[in-house]
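First the structure, then my questions, so here it is.
Left out: one protein chain. Kept in place: all the others.
Per-chain numbering from 1; labels A, B and C assigned in written order.
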Amino acid sequence: MMQLVDLEKAFQAKIDQEIKIEPKDWMPDAYRKTNIRQISQHAHSEVIGMLPEGNWISRAPSLKRKAILIAKVQDEAGHGLYLYSAAETLGMSREQMTEDLLSGKAKYSSIFNYPTLTWADMGAIGWLVDGAAILNQVMLCRTSYGPYARANVRICKEESFHQRQGFETLMVLSQGTPEQKAMCQDAINRWWWPALMMFGPTDSESTNSDTSIKWKIKRKTNDELRQQFVDMAVQQVKVLGMTLPDPDLKWNEERQHYDFGEINWTEFWNVVKGNGPCNKQRLDAKKKAHEEGAWVRAAAVAHAQKKAARTTQKVA
Amino acid sequence: MMQLVDLEKAFQAKIDQEIKIEPKDWMPDAYRKTNIRQISQHAHSEVIGMLPEGNWISRAPSLKRKAILIAKVQDEAGHGLYLYSAAETLGMSREQMTEDLLSGKAKYSSIFNYPTLTWADMGAIGWLVDGAAILNQVMLCRTSYGPYARANVRICKEESFHQRQGFETLMVLSQGTPEQKAMCQDAINRWWWPALMMFGPTDSESTNSDTSIKWKIKRKTNDELRQQFVDMAVQQVKVLGMTLPDPDLKWNEERQHYDFGEINWTEFWNVVKGNGPCNKQRLDAKKKAHEEGAWVRAAAVAHAQKKAARTTQKVA
Amino acid sequence: MEQSNNDHTALVDYVLHLADNNLILTQRNAAWCGHGPILEQDIAITNITLDLIGQARNFYQYAATLIGGDATEDSLAYLRNERSFKNCLLVEQPNGDWAQTVTKQFFYSVYQFLLYEQLQKSSDETLAAIAAKSLKEVTYHVTWSSDWVIRLGDGTTESQQRMQQAIDNLWNYTGELFEPAAYENSLHQQQIAPAIATLQPAWLQKVKEVFAEATLTIPENSFVQTGGKNGLHTEQLGYILTELQYLQRTYPGANW
Partner (left out) sequence: MEQSNNDHTALVDYVLHLADNNLILTQRNAAWCGHGPILEQDIAITNITLDLIGQARNFYQYAATLIGGDATEDSLAYLRNERSFKNCLLVEQPNGDWAQTVTKQFFYSVYQFLLYEQLQKSSDETLAAIAAKSLKEVTYHVTWSSDWVIRLGDGTTESQQRMQQAIDNLWNYTGELFEPAAYENSLHQQQIAPAIATLQPAWLQKVKEVFAEATLTIPENSFVQTGGKNGLHTEQLGYILTELQYLQRTYPGANW
């Protein structure tokens, strides 16, 4: 039997050679835990992320937009499913993940604790929130844990489609009536900073980054991804003829990147700690659905058992 | 002690002399029962009648109309209270009446089993439904049972105010945009026949009429009241510049009344039997309120008891 | 010429009726999105909803072509009032619990399946094409909803009671599906649509089969509530339209 130290060396060697880690492979406990935490958090984000957009399905302003929005929210449910499955390969049960979400033990992306106040928010979420998520997910297509990497490949395809739809939604508003233009700018103003916060604390504050990069769970730091996002958004907002709500945004010739203003980290940590505008509302909605669905799940189990019993009887 | 037959004679003599019967007076069982049935039915009608109008409070098209509508629905709750009190003087408890309403044993005016589909219905209900109710209630101001007569005096004052407001609501619509005019005519079309049905079956079919008139519970027959209503409405609809949905409406020189078409008695009996468009919805709403209010009523009782106990302690 | 005008009006009304049925049920079902009892079923009902709105759009687009002028799928969905909508009362009834939702879907999907089976043979090529294309979708809706009716009916004591309650709440709205409106009669005469009443026996047969397996019973009170097909709705529809139409009403003429 191999010594722990050899197992760890062999594991790191695989990582270094860009060989994916698969469910049955040996892995350090911390690697397993970090992946479970990250994958389940990603799954929860997809599932909670259905709520702010679902909020506008009944009020979508055209049949086409309504169909697109329904499809998008459904895709998010699908992503949640792939991701829960990926986490299950690490020995975490779906029930446990659900419980941890509802109890507040597990986190999800804080962005979904902001309210969707106008139709333009559907565009801004697609453009900025999905846009930020994609940068992360593109990186995660190459994450070292195989099932998670493959889940991200599937997710990325759909997400970039969503992002384009979001941008196009804003595009139409930006060319619309004065009210629509104002709605568009207002949504960008409200979602810009929370989108920047999606990449997490600055590298100097981030606790898990070092090992995550050594194990190739992540390949870029929070700040690298955030900068990439800012550089991209600055170009795109020009196409919309709108502005980003940051007076400090400026091209830095030396860095060859855009400088941007200070993020309100107090707000960030408040939302993480549960004090965002919608934390309670989001979890309450999920708790309600879970509680009101209990009898349905119980009935499904009871019926399956009855059916199985009948089949056994017939066979016997 | 007086013989039963003498009591009955004395009772009828009072009635004939237009002396009101009061709660402590002797009265025939059938008189008591008829009054309980009629008063509680009237009370239930006020309370259920809150629902179709309450349906438009959140959507009332101006602040003034909203305030008027809220006040009106509240008045109906008040009428319900007077009437329940009047019925209680006859030995019927409020709890029993509520139970009978919710179980479907007690009836209420069938008119409230029709839906309110547009804002114009608020006008049509005021004009036609309250209009029909008033004719009945004006008569009932002189009913032989004192408490019920006095309750009707109070009710009539408020109801005629409501009727004027309803008519004025339609008046504004009738002078409005083409859509508003259409909405106005449509509401009249839908409420006209159900309003005529409010007076109950034709005299030849009516079971309780004879004794009711002998005991001066009623002073006019269903058909007399209905004719009075038709004659009135035909004049008023002209002011609105609208029409009543009855091709058979015609002045009858000989009778000095308007002839009108045949009422759809099949529909009438269907609605009475519980198959109107909203019977289930109305009772379900009341059951839900009652069930969801159970803990509130229990808490109010518990608190009152605690408070009483504390007072007793202090005194002792 | 007048006959032909009447025929045309009847066709428009009929197509709107088909479209409205689907749109209103879309509006109802979509409320589950993110709130379902099981994530997989959240996805399933949303899938069905996507099929429904897709079909609705096909019908509205066709209606817009028939009407001509400025009519679009959106003007028809967003700018008609509560008295113009021609959907059956069934589809506007509240979602209630999961039992009521699957029961409503089951009643509607079985009806829709039988209707589209006939409609794919319609002499109106557009309707025939939409029906043919949608039939596969509806076949799945029938399977899915039947499975749930059986699962809940033959599940726990509570689920059985909830199912029976749901059926009792909705049953009186099923008869309307098979009571032809004037435009349905007209379309039948034009050989565009089936005689809708003739589909009732097959519908009842299917319902009875599924109910038998689900240990559920058909209510005794079979009084038929009607009106929706002719624009006379329950108080439910008004609220559905306030949400559905709010943005179009608030920003008239804007593109989205």
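Going forward, contacts are C-beta pairs under 8 Å (C-beta built on N, C-alpha and C of every residue); 3 or more make two chains touch, one makes a residue touch a chain.
Every value quoted in this text rests on a predicted model; they were computed, and no experiment measured them.
Novice: Can you pull out the displayed chains that the omitted chain is in contact with?
Specialist: Checking the complete complex, the chain left out touches A, B, C.
Novice: For the chain that's not shown, point to the residue among A:116, A:143, A:174 or A:227 touching it.
Specialist: The one listed residue touching the chain not shown is A:116.
Novice: In the complete assembly, which of B:15, B:73, B:132 or B:217 touches the absent chain?
Specialist: Within the whole complex, the residue contacting the unshown chain is B:73.
Novice: Under the stated touch rule, tell me which residues of chain A contact the chain that is not displayed.
Specialist: The list for chain A reads 52, 55, 59, 115-118, 179, 186, 190, 270, 275, 277-278, 280-281.
Novice: Even though one chain is hidden, which residues of chain B still touch it in the full complex?
Specialist: Counting over the whole complex, chain B touches the hidden chain at residues 47, 50-51, 54, 57-67, 70-71, 73-74, 77-78, 80-81, 84, 119, 169, 172-173, 176-177, 179-180, 285, 288-289, 292-300, 302-303, 306.
Novice: In the complete complex, the non-displayed chain touches which residues of chain C?
Specialist: 81, 239, 242-243, 245-246, 249-250, 252
Criterion: only the chains that are shown with their structure count from here on.
Novice: Are the chains arranged, by touching, as a line, ring, star, complete graph, or other?
Specialist: Contact map by chain: line.
Novice: Among the chains, which has its CA centre at the largest distance from chain A's?
Specialist: Result for the farthest chain: B.
Novice: Any idea how many Å lie between the Cα centroids of chain A and chain C?
Specialist: 35
Novice: When the centre of a chain is set as the mean of its C-alpha atoms, what distance in Å lies between chain A and chain B?
Specialist: Roughly 58 Å separates the two chain centres.
Novice: Would you give the residues of chain B that are in contact with at least 2 other chains, written as numbers and ranges?
Specialist: Correct list: empty.
Novice: Would you please write down the residue numbers of chain C that are in contact with two or more other chains?
Specialist: Counting only residues that touch two or more other chains, chain C contributes none.
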